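Of the protein chains in this complex, one is absent; all others appear in place.
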Amino acid sequence: MSERDEIEAIQQLKYRYMRAVDLKLWDELHDTFWPEVVCSYGDGTHSFEGRDAVLGFLRDSLGGNLVTLHQVHHPQIEITGPNTARGRWYLVDYVINAGPDRPLMKGRSTLLGAAFYHDQYEKRDGEWRILSTGYERTFEQFDDLPESSEVHSRWDAETG
Amino acid sequence: MSERDEIEAIQQLKYRYMRAVDLKLWDELHDTFWPEVVCSYGDGTHSFEGRDAVLGFLRDSLGGNLVTLHQVHHPQIEITGPNTARGRWYLVDYVINAGPDRPLMKGRSTLLGAAFYHDQYEKRDGEWRILSTGYERTFEQFDDLPESSEVHSRWDAETG
Partner (left out) sequence: MSERDEIEAIQQLKYRYMRAVDLKLWDELHDTFWPEVVCSYGDGTHSFEGRDAVLGFLRDSLGGNLVTLHQVHHPQIEITGPNTARGRWYLVDYVINAGPDRPLMKGRSTLLGAAFYHDQYEKRDGEWRILSTGYERTFEQFDDLPESSEVHSRWDAETG
């Protein structure tokens, strides 16, 4: 494969990762990580080693009927060796907790934020996966959800 | 053309489509669809068959001085045959109705939403166009436009 094709494959990996996060597809998310993956979200306040720890954190913090939007832009991918690469992405994320308080987010509130991701990828048996990932925030804005806000999501049924 | 070039051509088609929607360029929008196009917006509550029906709906619902932003990300395009392809995109959209009530949106209100698009494309005489398009929402948030909000748009003159 050409370097351009490798970069394209890595971008597709990142898109699968993001889609799995926002659709809460934990099995698909599992398959984007190598077992020894290291993750550091929120400027290092939430760091995890190993796929099980990472997945456990993501399920706990993003599961249930929380609405999340994670979109990544401006890919700057660099092939650093025959089977290694690093990438920088510009994240924008938006989270709605229309329900009661949760561990990381109070009830009836929203979060809007942006960050620069720094990832490392490795290719094994022809397949690129994430070896480490993390981001540094530019900003986070927490707001109360206005009383007049009407939120519909595909997880409404789970609100109960 | 290489598969990569075909994918690039399809992406450019989608960008032309999005730009035509947000700039209300109905003639340019017309040229992104094949005549028998099928569209399903808003989880199937708004489904249309045939280019004229689709264009009629879009003109009616997005025309006038409504402000719309439709941006698509994370392209996952797959060439499925010599002249066919399918694509998945992650949409974020934002709509401002700063005027009076409209059929699909009350006055002085905003909509923020996200969705996954599923498209089918076909190439005829060397040109890719949309054969079917539709999306499934992850969420929609409807808000009143705050009294203190000040909105300027290129359609202000049409507000009258």
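By letter and in written order, the chains are A and B; residue numbering begins at 1 in each of them.
Keep this in mind: a contact is a pair of C-beta atoms (placed from the backbone, for glycine too) under 8 Å apart; a residue touches a chain by one contact, two chains touch by 3 or more.
Bear in mind that the values here come from a model prediction, so they are computed numbers and not experimental data.
Contact with the undisplayed chain is limited, among B:R4, B:R59 or B:R124, to B:R4. The chain that is not drawn here is touched, among residues A:E49, A:E136 or A:D156, by A:E136.
Residues 4, 73-76, 90, 92, 112, 114, 116, 136-144 of subunit A touch the missing chain (whole complex, contact as defined above). Think of the hidden chain as still there; on subunit B it touches residues 4-5, 8, 12, 14-16, 18-19, 22-23, 67, 69, 71-73, 94, 96, 146, 148-154.
One rule holds in what follows: only the chains that are shown with their structure count from here on.
Look at where the CA atoms of subunit A average out and do the same for subunit B: the two points lie 25 Å apart.
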